[in-house]
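The other protein chains are all here in position, but one chain of the complex has been omitted.
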Amino acid sequence: MSNTLIFALLSTLSIFSALMVIFSRNAMYSVLYLVICFFTIAGHYVILNAHFLAIVHIIVYAGAIMVLFLYTIMMLNLNRESEPHKPMLLKLASVVTGGGLFLVLISSLKTANQISPVADNGMGTVQSVGKVLFTDYVFPFEITSVLFISAMVGAVVLAKKDVVQ
Amino acid sequence: MKDIVDQSAQFALSTILIPLLPLLGFTINAFFGKHLSKTLSGALATLSVAVSFILSLTIFFAAQNDGFSAFSVEVFEWITAGALRIPMEFYIDQLTVMFMLIITGVGSLIHLYSMGYMHDDEGHNRFFAYLNLFVFFMLLLVMGANYLITFIGWEGVGLCSYLLIGFWYKNQEYNNAAKKAFIMNRIGDLGFLLGMFLIFQNFGSLTFTEVFSKAGNYDLNDGMIVAITLLLFVGATGKSAQLPLFTWLPDAMAGPTPVSALIHAATMVTAGIYLVVRSNILFSLAPDTQHVILIVGLATAIFGAIIGLRQNDIKKVLAYSTVSQLGYMFIALGLGAYSAAFFHVMTHAFFKALLFLGAGSVIHAMSGEQDIRRMGGLWKYIKVTGITFIIGTIAISGIPPLAGFFSKDEILANAFAHSPLIWGLAVGGSMLTAFYMFRLFFLTFCGEFRGTEEQKHHLHESPATITIPLIVLAVLSIIGGFAGVPEVLGGSHWLNRFLAPVFADNEILSHSAHHLDHNLEIMLMCISVAAAVIMITIAYVVYVSKSVRPADDQHQPGGFAKLIANKFYVDELYNAIIVKPVMFLSNALYNFVEVYIIDGFVNLLGKGAVGGSRVLRLAQSGNIGFYFFAITISILVIILINTLS
Partner (left out) sequence: MNEFVGGQVPFDWYLYLSLVLFAIGVAGVLMRRNAIVMFMSVELMLNSVNLILVSYSSYTGKLSGMVFVFFVMVVAAAEVAVGLALLVSIYRNIRSVDIEELKNLKW
């Protein structure tokens, strides 16, 4: 019973914060709501026995990515007055589309097999994930370092101010 | 059997060389003629035809032997498609040999003549190229072993006729005359083609020997045979200028005179007669068609003669004379006298070529003048031409012992055996022939000179290359008739005996041969000769003693004479009935169908593409939000379709 309660609580929080993300007028508020959403999802990871991933999630997303967003928003100095809005009709249409997509996906996944949980305590710890990561998936792991380098170089090149001759 | 194989092997090379040499001459003159000197290109062309003549002579002499029989030489396998097998094959029998001799013999004389006549012309090498090409196609026509090879030659001579009539292409009228000749020929060719289709459908083959051997299975006047023969006759009508497809021949005089001599007197126009004589078995099986041929030939003979009475251009008179004489040949064909028809082809080739070449010499002496009203008294200036011309005129009028008498008389005898009325009409035409030919002679050579001083100053006899062919042809016109002296006059009719194997399989012909009483035949001869002499005398009285001269263009007489002088308005009739409606239809089709329907449809496609793209490009609004929407909805639809199916 309590399990269901925990799940329900976490889910409600995440859905609510996600809705607030897209409906907020202020970009800053959207960022903050998104952080809350990430925390709830991290909570989900915890109850799903994926401890390592939960921590990594918080560090990477809430700690790095959202901070980046905040920096950008502050640097661009966006405030409420200059916030552009779409006409009401289009907003309605987008909500309807989103809802429609949800329904379609639900219907297409209706035929999915039922899965019953497997008991495995040791899953999700740093050791087990690390073992799989560094044995089966070591090559993609090394490639991601290359990916980061290219992303870094790209970001620096793009954001640099043009040198005036 | 062995003899046939031996002959075929013995003469295979000659047979292939005979048409090949003129083709070679054509190629050399066409591609390199400009680099050769005029004499060289002309000599080359003449030589190629002359060598073909010598080779034909060898086959001819071999044919005199008793052991000779017709043989085929297959050059290569041409068409093999299912049941249809048409090889490129030559079939040499006595008929072919005689035609080959005429074509190459008279042809080489005319080539020699052209060397002098066309010497000052700038298109010299082109002329000889076309002449050689013509000889090649004509040989193909007579030597072919099946209807298709003959048809190739048929079409080819039509093409060369077009090229040569319109030789001086810078003159638009000459071009029109050439086009007229070609198009009228085409109408006849359609008949020939349909006839070939029917032949193939019924006999399963186009090769002569195969078709004729199967022809015996058919009854007399079988509908299919009548249809085939009628269609073949339509083809012959176009090519041999019979009613109603004859108006191209007088217009074809626009070409140079050697062309008129070779093509429109001696060879191409006789192609129709060759076709009928070759298919004699089929025609003998269809007496209905033969009646049609007889009527058409008779009408043409008389019609042409009447028009010739009032023509004032020296070449036009000869042209209508050709039309009339061709009518006589078709009369013979209609009576089943195939050998007589060929005899007349041969003698006509001699004296008509002679007359045309003589006319050319006259025109040359008169510095290009062709109207006989402005000639006269030329006898003392151009003696050789005059002498040969009178020989030709006497020959065509049917005075013995020149060539025309024997051939024409054989036709008349056959006509009388069939029906005295036809004989009477034919004799009438013969009288008209004598009259207008001597009118031509008297007006041209006798009396006083009626031309300009300038022309009189330039009057001179033609060079040797022109006069030698004239003399040779005159000699042939004199002795040519002796090839077919009938028994009634003590001869043994060598030609009939020589050509007998060609008609050996034609049982109907052998059953229906006419035999007249000898006395009756001699009486008929005397009557026709007397009639001709009477007409000559009348012509002499009118044009020499009384010095009647044809009226100038401003003073044309009225009534019947005007009708004749205007060629019975046949050209105008054709113009109104055929040409104008076709032009009207063509214009209507262009202005309505072409512009609105076809162009409209094509333009519609273009406009559709442009309009469609104009609508489609609105999707590229550049608005990213719209793009997202489009992506999302597309994914939605795809997943939906996937789930539902």
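The chains carry the letters A and B, assigned in the order they are written, with residues numbered from 1 in each.
One rule holds in what follows: contacts are C-beta pairs under 8 Å (C-beta built on N, C-alpha and C of every residue); 3 or more make two chains touch, one makes a residue touch a chain.
Every value quoted in this text rests on a predicted model; they were computed, and no experiment measured them.
Although one chain is not drawn, its touching partners on chain B can still be listed: residues 617-618, 620-625, 628-629, 632. One chain of the complex is left out; on chain A, the residues touching it are 3-4, 6-7, 11, 14-15, 18-19, 21-22, 27, 30-31, 34, 37-38, 41, 44-45, 47-50, 52-53, 56-57, 60-61, 64-65, 68-69, 72-73, 75-76, 78, 82-86, 90-91, 93-95, 97-99, 101-102, 105-106, 109, 112, 114-121, 123-124, 128-129, 132-133, 136-137, 140, 144, 147-148, 150-152, 154-156, 158-159, 161.
Methods note: only the chains that are shown with their structure count from here on.
Distance between chain A and chain B, defined via averaged C-alpha coordinates, is recorded as 98 Å. The part of chain A that touches chain B in the complex is made up of residues 86, 90, 93-94, 97, 100-101, 104-105, 107-108. Remark: chain B residues 625, 629, 632-633, 635-636, 639-640, 642-643 touch chain A in the complex.
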